[in-house]
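All protein chains of the complex are present and in place, except for one that has been dropped.
Chain nomenclature is as follows: A, B, C, D and E, assigned in order of appearance, with residue numbering initiated at 1 for each chain independently.
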Amino acid sequence: MTAPTLTPRVEQLMNQIETGLDRGLIPASIYGDPQVYQTELRNIFGRCWVFLAHESEIAANGDYVVRRIGEDNFIVVRDEQGSINVLFDACRHRGVQVCRADSGNTSHFRCPYHGWTYNTTGELVGAPLWRNAFGGMSKEENGLVKAAKVDSHHGLIFATLDPSAPSLRDYLGGMGWYLDLVFGLDEGGVEVIGAPQRFVVDANWKSGADNFCGDDYHLGTLHRSVWEIGAFPVPFRENMMGYHIQASPGHSLSFSMAPDADEPGPKFFGFPEDVAERFTSGNRISPEQLEIARRSRVFVGNVFPNFSILALPMTEDGAKHAPTGVLTVRTWQPKGPGQIEIFNWFLAYKSMSPEQKDRAYRAGLGTFSVGGSFEMDDTEPWITVGRTGRSVAAELLDFELNYQMGMPGIGIAKPVDDWPGPGITYWTRYEEGVQRNMYRFYAQMMRAPKGEWPKLTFSGQ
Amino acid sequence: MTAPTLTPRVEQLMNQIETGLDRGLIPASIYGDPQVYQTELRNIFGRCWVFLAHESEIAANGDYVVRRIGEDNFIVVRDEQGSINVLFDACRHRGVQVCRADSGNTSHFRCPYHGWTYNTTGELVGAPLWRNAFGGMSKEENGLVKAAKVDSHHGLIFATLDPSAPSLRDYLGGMGWYLDLVFGLDEGGVEVIGAPQRFVVDANWKSGADNFCGDDYHLGTLHRSVWEIGAFPVPFRENMMGYHIQASPGHSLSFSMAPDADEPGPKFFGFPEDVAERFTSGNRISPEQLEIARRSRVFVGNVFPNFSILALPMTEDGAKHAPTGVLTVRTWQPKGPGQIEIFNWFLAYKSMSPEQKDRAYRAGLGTFSVGGSFEMDDTEPWITVGRTGRSVAAELLDFELNYQMGMPGIGIAKPVDDWPGPGITYWTRYEEGVQRNMYRFYAQMMRAPKGEWPKLTFSGQ
Amino acid sequence: MTAPTLTPRVEQLMNQIETGLDRGLIPASIYGDPQVYQTELRNIFGRCWVFLAHESEIAANGDYVVRRIGEDNFIVVRDEQGSINVLFDACRHRGVQVCRADSGNTSHFRCPYHGWTYNTTGELVGAPLWRNAFGGMSKEENGLVKAAKVDSHHGLIFATLDPSAPSLRDYLGGMGWYLDLVFGLDEGGVEVIGAPQRFVVDANWKSGADNFCGDDYHLGTLHRSVWEIGAFPVPFRENMMGYHIQASPGHSLSFSMAPDADEPGPKFFGFPEDVAERFTSGNRISPEQLEIARRSRVFVGNVFPNFSILALPMTEDGAKHAPTGVLTVRTWQPKGPGQIEIFNWFLAYKSMSPEQKDRAYRAGLGTFSVGGSFEMDDTEPWITVGRTGRSVAAELLDFELNYQMGMPGIGIAKPVDDWPGPGITYWTRYEEGVQRNMYRFYAQMMRAPKGEWPKLTFSGQ
Amino acid sequence: MYSKLYAKSAVMENEMRPLSTGSPEHVEVVDFLHLEAELLDDLREREWLSEMVSKDVVYQLPVRETVERARGRGFIPDTYHLNEDYGSLNAKVARNETSFAWAEDPPSRIRHFVTNVRVRRDETDADLLHVRSNVLVYRTRQDQTNPQILSGERADTLRREDGRLRLLRRVVLLDLTVIGTHNLALFF
Amino acid sequence: MYSKLYAKSAVMENEMRPLSTGSPEHVEVVDFLHLEAELLDDLREREWLSEMVSKDVVYQLPVRETVERARGRGFIPDTYHLNEDYGSLNAKVARNETSFAWAEDPPSRIRHFVTNVRVRRDETDADLLHVRSNVLVYRTRQDQTNPQILSGERADTLRREDGRLRLLRRVVLLDLTVIGTHNLALFF
Partner (left out) sequence: MYSKLYAKSAVMENEMRPLSTGSPEHVEVVDFLHLEAELLDDLREREWLSEMVSKDVVYQLPVRETVERARGRGFIPDTYHLNEDYGSLNAKVARNETSFAWAEDPPSRIRHFVTNVRVRRDETDADLLHVRSNVLVYRTRQDQTNPQILSGERADTLRREDGRLRLLRRVVLLDLTVIGTHNLALFF
């Protein structure tokens, strides 16, 4: 079907975003309105490139994992030729789920209802007593439905359902440079530790994305407990030093960095020294990227719509273990306007020793996981952002969220001219332009007619 | 109110059914779209004749059971004159439930709120201090609301809320001939054993109806376990021999029958020999009907929309008991687009001995019940048909279900010209025309304006 | 945003109310239709004065309780100047809940996400490192959002979100006279005992409001058990004697009163004699009001939309304790078309002795509370009124609720000409005009365009 | 009035370890609690009241609020959903014996799951046993398939009267601030 | 047929108090029930059947209706969701051992919470123990986070056979009229 035209309420809210952004205001109702959510599923999740898995999760031919595009299940499977396929998990006969485990290794997917059997590229290869039942029917037209496009970047597998979507490279735009900086830092690349955690929180998916665009300021209040238990080594005020970057439309990130390049303190997101040395000696990136990584205490960013990346020094037990570099990626999978399922992966640079990986995993589990000291506080306010988003009062009172921090005349953040990377950059992280960048692109995608795409570069860049 | 006009999405899906049926394709979204479901409640369940109960369940005057039309409760009660009334279970004063037990025997229904009291024909007969409160008010205009029409066929009680509905006979059309064949097989007719089981499954009601139209092919994969434990006597490939019949618009059925009339194997759906002898000597049907019944190993059929019938030889314990004839009827009661409550009745021919009835009941419980070896597998794929029906991906990808088996050029099924019964008949059961017959009528009912009905006979019959 | 125009279905149902009321008929679907409910949240709860708390609950400066307008949380807080503020519980930064306890005493509300801090009048007073982050941003424009108007009457605190709303006095209209009669009966006024009970029932909010408008007739059937256990002293038929009063548009009430002014039996709602003597000697009301209170056995009434008041003699243990006066107020908080949260307060006249208060509290708990012998029966029929309201059958069958009791020619109730108080009054309580008064105003509010209000007085009064 | 906070109950503050689950007192208490639950789930409320409840019983279900950790568990002093004595319990049982107790006729289906029984002796009175137990109540009405599930602690005091234990005090501390079941006609 | 009502089960009518939870019989029964639940939750159904169930077993789950209080608990006589003997239980276990038992492959996750065990001796046969227990079954499938929770009483009879207790009779009295779990492939 053609993309549904926006309902009057959605149209109105998108107008309100576009007019409000210049004043740093966003209508709260986009955080709960059910029509907005339905449009997001179709115009955002049904069109954008979304992250599904890392290649190390399906290392061998026949390995598969089941993941989501929007609310729907897709099989991400490495076929017998080693290529990666993203297949809608619905039998072409009657729509039954054909992949019944969350992950595994297989040569075929057999539907339990009538036995239609597909290979790992999604082709229909047979059914019981085929000649009697289906002899003469085209197998070609009855394979599992594939995502329109699949591609990966440093092993990160993305897919889109929109045949008119730009390439992944173009979609990422300037953000690619920053992903390279993190995932290309070590020559051998990264790998997933274990398998992703999954947990459900009663929040809207945009709260996670918004936060990971670079909401550094919340640490001082929401995460104050982590300093009391010594989980994070950089004091709040110091940690506000660094850069906010709108990498390209929709995608934003933030670096914690001391003003002085040689200030003591964590380097390379806190990864151990011998690992950092390998970064310097063997990597896939430019000297500028390497220097930024070296100086960075924290990297946090979000690839629009719902893929977030975090690298920082943490510890689960400050009394016993010094903070160490943790690298986690996560998706905020929508499950209704007021619910998300968080998929949370811990990654390690492949070249790290087993002990280093274990240390990083324990530190990550103790901080950025459903039972971690950081994450459990994060989800708390997001729950009530969703409540306000759903509220009739917000609608009646025209309640708007405030994203004014760092706008001209507000606070101390200032644009940076000589930044070596792509995008629009601010110094000091007292700044919410990173989020405004997300919402501007969001509103454009929400309105974009079928087959058309908003501009993927900033004017003048 | 007048019937709501279809929303654009429902209109589009109905168009898609009508144009897709000729190619054997049905849009998956009718299995989950909430607007489709709301229209079904009004245009299908609010208009068609639906099955409620068997007369043997309310044998005595004053006996009642509470049953559903769509999602709503109706009291099915035998009044003091022995007539059957179908009454909306809502007090005419403030709409309160007046019948608080699921079944029973009573002379009156008294509303707990203010005490309005109705007799078993639904007439308002009084209230406390009537003269003070209501003296002068018409009792006639304030009786319980009755279904527009009620009728029964071989003791099977049906009702419709649509005053413009055709007679039950006309509604059943050709299907009546086949119901006669099963329920009129023994002179004394049938009776319900015990009371219906009720269980809830997260599936769409059409999955049950579709399956019982004659989805014989699924046995080979989904029910493969039943052969391993010896629960069913006819091998998969042999069991595919038989007839598929579109009895009349909407209603379909299927017989398992060996090609050779005298082949050994179950006769009369596996009912015991002495019972079968009585069928032959005393029945209410024609010789043609009797001969079909004699040759039949399995009868399965669906009266549109949601009343299914099954007769076949089964056993709950192949090691100890040979399969015996089981007769079960069930309704797929809608409870939202993604949920059904299954009412499951076991029937016996009245003339069977208590031991035979017990055997049939145990065999039925062990196979076609919520804990039965057949049924528990059936509901499994239906759950994910509903998931696909609800999915945004199915909408965006225009995902269609495939009903091409047995269409010209596909498989071996062939039309039969010399069939003695009504309807359109195919030999061998590798065929999905039975389901297409259901969906064609379904789409017509969904679109039919208030007061108008689709044609109830096939053109040329 | 401007008030949404009514959907066709809501428009149709409102028309049906207005045309049906003259015949005493109301469409059942207003008790379950989700569009009706959404309109109610906006046009009824988003505009009318709603009850939130009693001043005695927040006696000290800094005391607060969290309460609801519609489904949304508002903080009701006494500020440092002793004034009462009603603040939407949503941070102006990102919409996070700022008040995390149900009640308490505080000088500030600090948001947990980024630390924006508000004082008890709702002003934004700071945030961490304010200058760095927000220096230059207006604090005035970023305070907590206040209800449009707040006022109280005998300590009963009401608020409205509609700036165009009339004053509370005008809104209450004639109902104020009757509230005075109850709450001004004792010179010292009333106070809350403990804190409100809260419990959730699967019913529509209008069932509670409708019942408390003066549904006295239901006692004879629904509450028959209370006489069997001696919980209430006035026999059913006698208790039907008294007055039904439509105080002003929307607001209704009912008094149980013997025909003869000096008949023995409870006086002053059953409050103890020494309390009654104080009523007579020191009060804030007129001799007419006092005389009505003296003769009254029961007062029950509803302030539109969802604030109900009840005063009557009850006991939790008839064998041991004689009935005593109980005063309870409650709100029927909407939580969806089919659910309410009941807030139930027990009040006492401040001048009562601790023993008298305890007696009244125990009697109230034993009767009008979630575990009380009256209330637990009340909610029972309301659950199925909601079921009928949601039903498709009610829609298809045009099912209407009957409010004809006491209309001309029906029953014995008669208009009273010489009533000293405001409003339209009937003698004997076999009468449902009190409810019709509610629904007439309800339909007017539902249709009223933004900024406009229905007439708040009866024509000719 | 919101400044007063509910003191942790005396039983909670009792730092004594519970008696061993192998002790005779523990066994006797569990026997009592199982029989009690059986009678209640079998709707033999009259027998429960007359056989197992003391004439001096205090039976309370306090109202609870959400409050900050530092303010305790949130039970509001002297504020109840239920505050019963023998007479009022008797009135409830009697009410259910009439034919007009609509709220629970047809009765909902109720089951008590009693676990984590902890028994402590009273420090001064040898006839008293203080018992904390966890109770999960499963309840359905009509054709509900989604049960209502209530959970809480019962802080009981049992007293030996004429040689048999009887329920002298029960404080039901629910793990809820808002009661989400259609009525509190049930006994915990 | 609706005029006949389900008699309260013999076990229910037994006015005998249960044996003390400290009695050897009670201990032995609890040991039995715990081991049984462990085998079932570990999906060791074959061992459960062969080691713990009598060849003469009667295993029933009757159908229930909502009826007025005066009409009892609503179990419909001779009407079942499950009515099994050893052979049919064996067929179920065997089915799960095939690779085509789709309903429970992948298996749902099931846990039995067994509480309130009450044991009574048979009045005549010393080899029989009558046991009532409350059972709460927690079940999830796929990535469900909202569990299906079933509750009921199990009215069991255990028989000593060759020195060991075995399950001779189990009547599962669910607190539901409509079964709200996707199938009854599980054993209670």
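Please note the rule applied: a contact is a pair of C-beta atoms (placed from the backbone, for glycine too) under 8 Å apart; a residue touches a chain by one contact, two chains touch by 3 or more.
Fair warning: this is a prediction, and the values are worked out from it, not measured in the lab.
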Shown chains touched by the chain that is not drawn here: A, C, D, E
Among A:194, A:235, A:282 or A:451, residue touching the chain not depicted: A:194
Absent-chain contact - pick from D:57, D:165 or D:179: D:179
From E:46, E:71 or E:109, residue that would touch the chain that is not displayed: E:109
Touching residues on subunit D - with respect to the absent chain: 12, 17-18, 20-22, 66-70, 74, 113, 115-118, 132, 134, 136, 149, 151-153, 175-180
Residues in subunit C touching the chain absent from view: 100-102, 112, 198, 200
On subunit E, residues whose C-beta touches the chain left out of the figure: 24, 27-28, 30-31, 34-35, 37-38, 41-43, 96, 99, 101, 104-107, 109-115, 136, 138-147, 149
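Throughout what follows, only the chains that are shown with their structure count from here on.
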Which of B-D and B-E has more C-beta contact pairs: B-E
Centroid spacing, where centroids are CA-atom means, of subunit A and subunit B in whole angstrom: 48
Where subunit D touches two or more other chains at once, by residue number: 101-102, 104-106, 143, 145
Junction residues of subunit B - those touching two or more other chains: 100-102, 112, 198, 200, 221-222, 377, 380-381
Listing of all chain pairs that touch each other, if any do: A-B, A-C, A-E, B-C, B-D, B-E, C-D, D-E
